[in-house]
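Reviewing the structure listed below.
All protein chains but one are shown in place.
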Amino acid sequence: MLTNNEENGLGDKPREKCGVFGVFGVPNAAQLAYFGLHTLQHRGQEGAGIAVSDGEGLHCTKGKGLVLEVFNQSDIDALKGSNSIGHIRYSTCGGDEWENIQPIVARANRGSLAVAHNGQIVNAQPLRDELENMGHLFHTSSDSAIILHLIQGGAGNLMEKLQSACARLEGAFAFLILTPKSLYAIRDRHGLRPLAIATLENGWCAASETCAFDAVGAKFLRNVEPGEILKFSRTGMESRFYTQQTEHRLCAMEYVYFAREDSSIDGKNVHLARRRTGELLARTDCKTLKADLVVGVPDSSLPAAMGYSEASGIPYGMGLIKNRYVGRTFIEPTQEQRDLAVRMKLSANSSVVQGKRIVLIDDSIVRGTTSRRIIRLLREAGASQVHLRVASPPILYPCFYGVDISSRKELISAGMDPQALCRYLGADSLRFLSVEQLREAYGEAGYCFSCFTGDYLTPLYGHRAD
Amino acid sequence: MLTNNEENGLGDKPREKCGVFGVFGVPNAAQLAYFGLHTLQHRGQEGAGIAVSDGEGLHCTKGKGLVLEVFNQSDIDALKGSNSIGHIRYSTCGGDEWENIQPIVARANRGSLAVAHNGQIVNAQPLRDELENMGHLFHTSSDSAIILHLIQGGAGNLMEKLQSACARLEGAFAFLILTPKSLYAIRDRHGLRPLAIATLENGWCAASETCAFDAVGAKFLRNVEPGEILKFSRTGMESRFYTQQTEHRLCAMEYVYFAREDSSIDGKNVHLARRRTGELLARTDCKTLKADLVVGVPDSSLPAAMGYSEASGIPYGMGLIKNRYVGRTFIEPTQEQRDLAVRMKLSANSSVVQGKRIVLIDDSIVRGTTSRRIIRLLREAGASQVHLRVASPPILYPCFYGVDISSRKELISAGMDPQALCRYLGADSLRFLSVEQLREAYGEAGYCFSCFTGDYLTPLYGHRAD
Amino acid sequence: MLTNNEENGLGDKPREKCGVFGVFGVPNAAQLAYFGLHTLQHRGQEGAGIAVSDGEGLHCTKGKGLVLEVFNQSDIDALKGSNSIGHIRYSTCGGDEWENIQPIVARANRGSLAVAHNGQIVNAQPLRDELENMGHLFHTSSDSAIILHLIQGGAGNLMEKLQSACARLEGAFAFLILTPKSLYAIRDRHGLRPLAIATLENGWCAASETCAFDAVGAKFLRNVEPGEILKFSRTGMESRFYTQQTEHRLCAMEYVYFAREDSSIDGKNVHLARRRTGELLARTDCKTLKADLVVGVPDSSLPAAMGYSEASGIPYGMGLIKNRYVGRTFIEPTQEQRDLAVRMKLSANSSVVQGKRIVLIDDSIVRGTTSRRIIRLLREAGASQVHLRVASPPILYPCFYGVDISSRKELISAGMDPQALCRYLGADSLRFLSVEQLREAYGEAGYCFSCFTGDYLTPLYGHRAD
Partner (left out) sequence: MLTNNEENGLGDKPREKCGVFGVFGVPNAAQLAYFGLHTLQHRGQEGAGIAVSDGEGLHCTKGKGLVLEVFNQSDIDALKGSNSIGHIRYSTCGGDEWENIQPIVARANRGSLAVAHNGQIVNAQPLRDELENMGHLFHTSSDSAIILHLIQGGAGNLMEKLQSACARLEGAFAFLILTPKSLYAIRDRHGLRPLAIATLENGWCAASETCAFDAVGAKFLRNVEPGEILKFSRTGMESRFYTQQTEHRLCAMEYVYFAREDSSIDGKNVHLARRRTGELLARTDCKTLKADLVVGVPDSSLPAAMGYSEASGIPYGMGLIKNRYVGRTFIEPTQEQRDLAVRMKLSANSSVVQGKRIVLIDDSIVRGTTSRRIIRLLREAGASQVHLRVASPPILYPCFYGVDISSRKELISAGMDPQALCRYLGADSLRFLSVEQLREAYGEAGYCFSCFTGDYLTPLYGHRAD
């Protein structure tokens, strides 16, 4: 079964788990969340939810599927309130998944809370053990409820509880928390997952990516800082830090693959960052590689392909076409027709590639199956040579900060050197961007490159990196 | 909007909240749960869920709607395991309802649990306050999760934890609890809600009503006793009591209205109990009432109507016909067509009732709107007289034991004496069964008649009976 | 796969093909059609359609499934017009069925027509051959379009064309025909299929059964006469006959099984007709049969069971219970669980039947599989004897007038005498109503008994009765 979370049709990309969006102080908060989440849909297609608050109560609706599928007009109309948070989710979970769709709501006598979480708590298991030993009960195996449990056991007002709770969390997180009268936006101390805020006419907006601001007509204000807790309420915006030990290390994969190219994350436009990786790939090749055409794998590799083309002078061509009509239920080809599955999603334009020496730009290689099939497609369409250039370094280590690369075994680069990989993929040559080049492309700010280098930002709390 | 939980089309019956079904030690445990729940569908149509266990893990699928709508074959196939519990639910909750669909699963490091609950914990609020003060976090406002929280904080093995937890609960409950390797069936100390067990070829079965046993080919063994905890595991069945203070007081509404007439509850067949109420109504009338035809409101009042007919000698006739084709989404008539809404669900057969003096048997009167419309239907169809006989006493008090009669204000009998009510309903005469007659009809065992008498079995813990 | 067109859960009843409903001269004609068709839903559950006209245009919406499923409020709102016809359909056709869902619309330059048809044209094939030879093109194998083709080739005004067209048709039919400005109701010269008319406040109503009039608040006026064409237009109602050779012969199966018991067809109430068959069955048995309880197969056999009970003095009991919750998609039990399929739809109430000598009343026997399973259910529930009494004669011949009994091979009575059949069914005794008794039960008017006697009303035009 192919589903439309397999962005490039072939299903072997690392996938970050979700996106969050929230507004405070506007009429139709649910409808804005609906529009905002739709714009973040590329960050997850498995489930969506919206919680609203109206000063008193808190209501939540969620379901499986795309934002456009989960909500109809009467759902949105029923979610009355001037504040909202929403979540879209990527997941491969099975039957139990309802419990995992966010926002997660806590119904406490002292007041209700809803949380939408993007990221991964690396010390979830020890925290959970501790909480369970104190008698806490969990309904899911996900780690998103942990912050609610920590808050429930905390002291002071909610801001103080949040500060204590966040100080206990390690890893990658961007939380939106909704109460009947306020909205909180929280980012982990490394800023691993993106989170930004914007202003609306009479209110505030927070989102994983700035493209959602453009969609709802909100005006970008600034990024949430690593370690920061922002509170929005009637009295305006209030900023606190739950820790002073902050160090900006945004997940590099946001630029490599996850984010939409019209978003700017922590001040850098995603499109331009991707384009720059292509330029750097070209610079390395410029003396040595003779080719006729640069082709990018749609959609996330196109900017890098353009950058490569511009820097190398080799023409850019749309040699690969993606079928835009993707549904939930795709009939699987029979065993004999297995090759068709690929062709349903992606096809090579033989008029463009025929007889050409192709520089194929892919943003990253995880399991390698995609790249292998694409190279075969191009050859069948008449490409005389296919030189694969990857706009990121080899992925050698699993991620514990919210990217779905859970084991080294799946990582083809962890088990094969580039020469062997080149042969496996059927390419004429293969080159990755180096970590240094990636750093050069992305500029001065700090990044998390742990999936390339194995230098993790935190202890691993029992997670296995080998 | 009419929905098919409005059993007689007019929406003013008291509704008990749900039904439970479980099996232990059989292949295809999920499929048996599916069949069993379908047979219990009359106890709730708003949501359904099944959890299975296979000795190791525990998986759960649930959704809104009828059992036949929630599950398709691949859902059932995906629920692999030899043990299962299932739940069907009646509810009027809004958008947040996903959290409320059962079974509810607790994922603990020490092992997972699923619970399916039929009933109402009358001291839920004080228990919840206490648990929240200890730091526990609740995701819903329902009381079904409380037992899981109490277990989580308990000591000893699971049976011991269950004994301690149940001893703290007051009110009406029938629980099925599933672990990876065992199934528990628990009934409150008054036996307010029904629960029975049966044997399958190599396993065990538990259900709210015995009609579910017939449906899956299980052989009735016995009722779960008030205050009893039954455990089913590889080593067989084990019985414990969590209290000695037991007193059998089954909810009378099970016989009056809730249960399917082919079920036997605590040893008494529902059909026969209902029939007997009709006979007693007739006995009171026999000297005084001249009538031509006995008509029952389909479906639950038909046995009483037959009993009345037999005892009185007045012929029984099918003067009211129910439309069997009921869907989720019924287009509401316009203001001018409001009368149509009734006629869509129920119609009077004028050839049967024309010119007749009708004895109309209804099982109970809650808000009175149904009865009023039915009487009008009969008159429009030509009935010359309509004498309403109600096969239960006036409902004067709200129920806190799982029946959806939450406030005295809705109870028409609480605000109107029978003479006034008779005029309001447009009947020629009106008579209720007395509490004494109900006792006579149902026989020696104890019952809960608190909605008729206001004599509650437990403290009310802040619930208001006025 | 069990579907809910299998009225008694077991799927072996003869099924008439559909029901029609129309209104003229009212606001919201589509909504009335929706309500009216819903009331006729027992006549077919496979598809539904509504066509409306507004003086100028003609619009039609249709789909698979129940009326409540096919139409939502926006569908009904989009069908603007003061005149409408609707159709509900029973069918076992496969993938091609869209073409067969009615109303069927003809879009002609001279004006559009929609037709809804209940019945079967026995000379469809020769007419079709003739039309095809003249160059006509058919899109379906159904015979409902034939009248449109005959009209299209006719001369004169529409009434004249209809007269010529109907004169060429043989068999059973009740047509509603809608034009932009008028509504026609037509019945075959034998009146084989029912059709009646009623008045609304400012308009007219036509329906297969009178129960639909009650549902929409229409007042029964009269039956359409055999051979009559009624036209409703701004100038009122106009009656013409397309033939003088009329002879009233209503399909007996309408009373035996098809119609809803609160309908009156051609002046006789269905409930009373069925009740009378039960009385006659009892009269035959009265000296010879000792029994304790009369049980009817729900729903259509209950009136006959009541009649039997009343006439024999043997008590009537609800020994069989039908599950009211039926969905489109029922998961099929595995081979080992096949017995469950029956139990999902129907169950025996053992408390009622245990140890009893049962007189089981079924309205008819076609393939016999239902009766056989029901008798087994009753025995398993403890019945000591089961005497099957069938409220109609043995069905020995196929029907070519709109009832789905297409081949003698399916008719168990055609291949087995009652003694053998009794053994096959596992009954202690078996008796059918005789044709003479049926005639006595139904009274003076003429009926079609051809499925019992083989005396067909028309030539068979190649249809095989053996």
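We call the chains A, B and C, going by the order they appear; numbering starts again at 1 in every chain.
Simple rule for what comes next: a residue touches a chain if its C-beta (ideal position, glycine included) is under 8 Å from a C-beta of that chain, and two chains touch if they have at least 3 such contacts.
Predicted model, so just to flag it, every value in this text is computed and none were measured.
J.: Please work out which displayed chains the absent chain touches and list them by label.
T.: Even though it is not drawn, that chain still touches A, C.
J.: With the full complex in mind, choose from C:61, C:179 or C:210 the residue touching the hidden chain.
T.: C:61
J.: Where the complex has a chain not shown, which of A:147, A:183, A:282 or A:352 is the residue touching it?
T.: A:352
J.: Specify the residue from the set A:261, A:285, A:362 or A:428 that touches the hidden chain.
T.: Candidates A:261, A:285, A:362 or A:428; residue touching the omitted chain: A:261.
J.: Which parts of chain C are in contact with the chain that was left out?
T.: 59-62, 75, 78-79, 94-96, 98-99, 101, 104-110, 128-129, 132, 134-141, 145, 148-149, 152-153
J.: Can you list where chain A touches the absent chain?
T.: Output for chain A: 4, 28, 31, 34-35, 38-39, 41-42, 45, 66-69, 71-73, 76, 211, 214-217, 260-262, 264, 269, 271-272, 299, 302-303, 306, 310, 315-318, 321, 323-334, 337, 339-340, 343-344, 347-352, 381.
The criterion applied here is as follows: only the chains that are shown with their structure count from here on.
J.: What chains, if any, are shared contacts of chain B and chain C?
T.: Of all the chains present, none is in contact with both chain B and chain C.
J.: If you average the CA coordinates per chain, which chain's centre is most distant from that of chain B?
T.: Centre of mass proxy via C-alpha means gives A as farthest from chain B.
J.: Quick one: how far do you have to rotate chain A to sit on chain B, C-alpha fit, nearest 5 degrees?
T.: Best-fit rotation on C-alpha atoms: 180 degrees.
J.: Go ahead and note the Å separation of the Cα centroids belonging to chain B and chain C.
T.: Each chain's C-alpha centroid was found; their separation is 36 Å.
J.: Approximately how many whole Å separate the CA-defined centres of chain A and chain B?
T.: Chain A and chain B have C-alpha centres separated by 47 Å.
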